[in-house]
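Before I ask anything, here is the structure I am working with.
Only one protein chain is missing from this complex, and each of the others stays in its spot.
Presenting chain A:
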């Protein structure tokens, strides 16, 4: 045997990575991310449709509900107070929709046999998923920029310094990144891209509505108030609201006294990191044994 005798094979097995493990992981993830970004540019409809829903929500919530919802500490029907209250919620809901994108994309790759191809290559095991979630992060960031402009146009204002505002957006992006790992796991678990899309979106509605995102928690039944204030999603909304300066002086963010509402920025970071650790582990394990 010449080209690949046993000795060569065994030597290759002893030294399994031409690059160091971490270097290879990062490099492979960037190659996959680049691939997904090229796809994004070639299918701009996906980005555009991804923008329409949040913009529609901003407009509908502001003009339909704005006059009827009393923000604690502000007079009833104060539309400007509601606009400022609402925007962190809309931003946060928008980043969670990255879940559906990641899920559908990965399910599509499974369906088309691309995951098999990747799995037969000597590449890092987590790179396909990491590359996908990184590309989604870029898309989410772009969506947030456009949405922020729309928000400014309809009268949303921040009352904090630029560094704090940027920190608020970083907090939102971290949540979006965490949720795209949930999407990755969904994408690997379902049979079709369509199922990944609906499976990725369905649970987001209760998650984002039983929260402090669109209406103040104090109007909910006591039981739901607890659920809403411990909801990881609420922590990010409250954290972003605080960093944007969209809270009203002297009014506590919490109704039940839940810890995450007392320390929303810290709680949001903890929740997001926890979600990334858990779902990345599960998704990578699933990927290793994925069968189309």
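The rule is simple: a residue touches a chain if its C-beta (ideal position, glycine included) is under 8 Å from a C-beta of that chain, and two chains touch if they have at least 3 such contacts; residues count from 1.
Keep in mind that, in the parts below, contacts and distances are computed from a predicted model.
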item: Per UniProt record, name of the chain withheld from view ["Serine palmitoyltransferase", "ABC-type xenobiotic transporter", "Xanthine dehydrogenase family protein molybdopterin-binding subunit" or "CoA transferase subunit A"]; value: "ABC-type xenobiotic transporter"
item: Contacting the left-out chain in the complete assembly, out of A:104, A:123 or A:269; value: A:123
item: Footprint left on chain A by the chain that the document does not show; value: 1-6, 8-10, 12-13, 16-19, 24, 27-28, 31-32, 34-35, 38-39, 42-43, 111-114, 116-123, 127, 191, 289, 291-292
